[in-house]
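Contents: one structure, followed by commentary.
With one protein chain removed, the remaining protein chains of the complex are shown where they sit.
Which chain is which? They are A and B, in the order written, and residues in each are numbered from 1.
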Amino acid sequence: MNIRKLALSASLCTLALTSLAPTQASAAAKDQYFPVLVYRTGAYAANGAPWANGYIDYLKLVNARGGINGVKIIFEECETGYATDRGVECYERLKGKNGGATVFQPLSTGVTFALTEKAPVDKIPLITAGYGRSESQNGAVFTWNFPLLGTYWVGADVAIQYFAKKLGGVANLKGKKIALVYHDSPYGKEPIPVLEELGKKYGFDVQLLPVAHPGVEQKATWLQIRQHRPDYVLLWGWGVMNSTALREAQSTGYPRDKMMGIWWAGAEPDVKDVAEGAKGYSALALQHGAEPDAKVVKDILSMVYAKGQGTGSKEEVGQVLYMRGLLSSMLGVEGVRKAQERFGKGKVMTGEQVRWGLENLNLDQKTLDAMGFAGVMRPVQTSCLDHMGSSWVRIETWNGNKWEFSTPDWYQADEKFLRPMVMLASGKYAEEKKLKPRTPEECKL
Amino acid sequence: MLYRENGQFKTTYAADQQIFPIAQDRWTILGILLIAFIAIPLLVDEYLFRAILIPFLILSLAAIGVNILVGYCGQITLGAGAFMAVGAYAAYNFHIRIEGLPLLVSILLGGLTSALVGIVFGIPSLRVRGLYLAVATLAAQFFTDWVFLRIPWFTDNSSSGSVSVSNLQVMGWQIDNPVSKYLFCLIFLTIFALLAKNMTRCAIGRQWMAIRDMDVAAEVIGIRPLFAKLSAFAVSSFFVGTAGALWGFIHLASWEPAAFSVDRSFQLLFMVIIGGLGTIMGSLFGAAFIVVLPIVLNQFLPALGGVFGIKISTAGVSHAELIIFGGLIVFFLIKEPHGIARLWSTGKEKLRLWPFPH
Partner (left out) sequence: MGFFLETLIGGLMAGMLYSLVALGFVLIYKASGVFNFAQGSMVLFAALAMARFAEWLPHWLGLDSLWLANTIAFVIAGALMFVVAWLIERLVLRYLVNQEGATLLMATLGIAYVLEGIGTSLFGNNIYSIDVGMPKEPVFILDGLFEGGLLINKEDFIAALIAALLVGLLALFFQKTTTGRALRAVADDHQAAQSIGIPLNRIWVIIWFVAGLVALVAGVIWGSKLGVQFSLVTVALRGLPVVILGGLTSIPGAIIGGLIIGVGEKLSEVYLGPMIGGGIEIWFAYQLALVFLLFRPQGLFGEKIIDRV
């Protein structure tokens, strides 16, 4: 390597390094900045991409509708690949840009755990709609976490309610066997405490069957299921693990209508290729299912896609994970809107102000209808102590080519049962971290 | 012209055997240390600290550990991530279970535990060598992954299996902001690098190298392979384990076993091979290359696309990143199989003759 080459590579290096230095924010940001952590590559891309598309399409829709009280939204994607360290790097890179990040939504339980430590320092709220730490529902301890719409504990509780209903009452749960086939990570382990607690309460057995990342090897798992013949199988997977589980269930002859998935195991990529083989399989729905007929979806098609500004493909709009992303995005935007009510309409909100907004979120049916979410979801109301806002869940069933709501009625998680567990777990966390939970007086601030 | 050693006479054995026998080297290293300890904390912003410098320091430490085993002792390992995990979780358990144990002690105890585990998983090296050993060390990797996922005791019975630490301090020095974290890691790296450098220059390091170059011959001249190999495993695991503890405590603060997955092991092996086997300096170069390159590519490509008016999608960027990263690795291995450290020494060689090379 001669000197010229050396000099060339050195200058290239400097060039590259300068591109690293984050562009410092202009003094007063005019736009609300939404960083978007996504994964469009890697093992979980098939599930991460529609979520990201929905998330961004909604932001585009808000802009097309004129912004949040006139404040335009700017956004930027950062690829995490579902890896915690990449997620943290993205967070560090984006948190200070463009006048500061509004809210982070990592779509990964691992990244959520890591960011939970960082968010309070940087004063940026963390929305984890339908994932994350279940005990973070307690806003007194987890000031910056918002597991809006539901946590895994809610999911586990409703799943058992559903099984009980199918059996004709909780009394019949006694002596039954329920197998949990779960992704061997913090995500998959979240429901275990609730299931075990419920098992003690109602007298059913919980069989735990972990599946190692990424979940393509499940033969032994399903052989065990064939051996023990549990009455129900609860599937707690993500990505390819879900479709593999269904294929294995098919090839070991386990009845699919006795299988129930969490809401992350209830989208099109999970069942599409198994098609007929997954018929009868049910999954929890985080309020919404696939909603091609919702008004908001039609708006996106007419105001975003018709202008050629769509993020993904048109066919995908309205699918389950797309809607999940869209809803997550909407909740963030509504947090900003609520914050503006207090801190000044038409102004750019800081993370701290948005946190207040999210904490005082009150989306009633009328607001939802006006935004085009009629029939998609139920009203959400958060408070300082309850960062979840709603614990209603629906159940959907795959009929061989699309998801259908098998039962029109809604299920609500048993708050009386879950709340003490949340308090206990969050109390333990507070003690570990030497945090002082907020008192009701502090909440009013 | 500048980099010339004539006139520097060694009059004592000590002077002859010092780490940097050339005065210019000593001054450069001193300068770099001064910059690292004083200038960088004053100049650099938070993002560079958190996303690049701190990971770089910690992974350099781990890479030095891996280099001791792979580069100096010739035992290929694909299980470095496992020892990082052992270090992190052991340090965590010492930290929470023994009230009032100083942070430094917990971290070092984490490293020691890792060293013990390293000895156990080093035993196959007495029978197995080369690529067989490399794959055998994967056993350690998958086993520890499983242990920390499955045995709740190690994670303090947390329901999710994820653990976190906070309120770190060393003798009243709060380690909570990026600068203090950076300095903390830097002190570790400096001391450990010095330690490693000296270890490789003394008897034990020579034994390792003898084993690496030809183990049968080494045995014939009276080196005990059992001791040499296992000590290399122990020292290497100690370094890697300490780095793991730092990674968990200082960099992540909250982690799960996936933070130390098999990908991490590959990454560490990359660092030592790209950086240069059997050099301490190379570990640092390798770590810098592997840590910085993907991040640079990730941010540089959209900018580059912007220059030509192309908007590259997020997925496109990460695909291109994979391709370029892989391509550069292959390129480096072809152009300089002995790693960046060799480039460095060739550069120094040239500099000696400059400006009159003939």
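Just so we're on the same page, a residue touches a chain if its C-beta (ideal position, glycine included) is under 8 Å from a C-beta of that chain, and two chains touch if they have at least 3 such contacts.
Remember, predicted model here, so these are calculated numbers, not experimental data.
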item	value
Identified contact with the non-displayed chain, of A:100, A:130, A:193 or A:269	A:269
Candidate in contact with the missing chain, chosen from A:40, A:60 or A:258	A:40
Hidden-chain contact residue, picked from the options A:239, A:310 or A:357	A:239
Touching the absent chain when the full complex is considered, from B:262, B:304 or B:351	B:262
Omitted-chain contact residue, chosen from A:65, A:219, A:314 or A:366	A:219
Positions on chain A where the hidden chain makes contact	40-43, 45-46, 49, 184, 208-212, 214-217, 219-221, 223-224, 226-227, 239-240, 243-244, 247, 250-253, 269, 272-273, 277
Missing-partner contacts on chain B, residue numbers	70, 76, 124, 127-132, 134-136, 138-139, 142-143, 145-146, 149-151, 214, 216-217, 220, 262, 266, 269-270, 273-274, 277, 315-316, 319-323, 325-330, 333-334, 337
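Note that only the chains that are shown with their structure count from here on.
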item	value
Centroid distance [mean C-alpha coordinates] between chain B and chain A, Å	35
Touching residues on chain B, where the partner in the complex is chain A	45-48, 50-52, 55, 145-146, 149-150, 159-162, 164, 166-167, 252-256, 258-259, 263, 295-296, 298-300, 303, 313-315, 317-319, 322, 343, 346-347, 350
Touching residues on chain A, where the partner in the complex is chain B	1, 3, 6, 16-17, 19-22, 38, 40-41, 45, 49, 52, 77-79, 81, 83-85, 88-89, 92-93, 96, 109-110, 113-114, 116-118, 133, 184-186, 189-190, 192-193, 210, 212-213, 425, 432-434
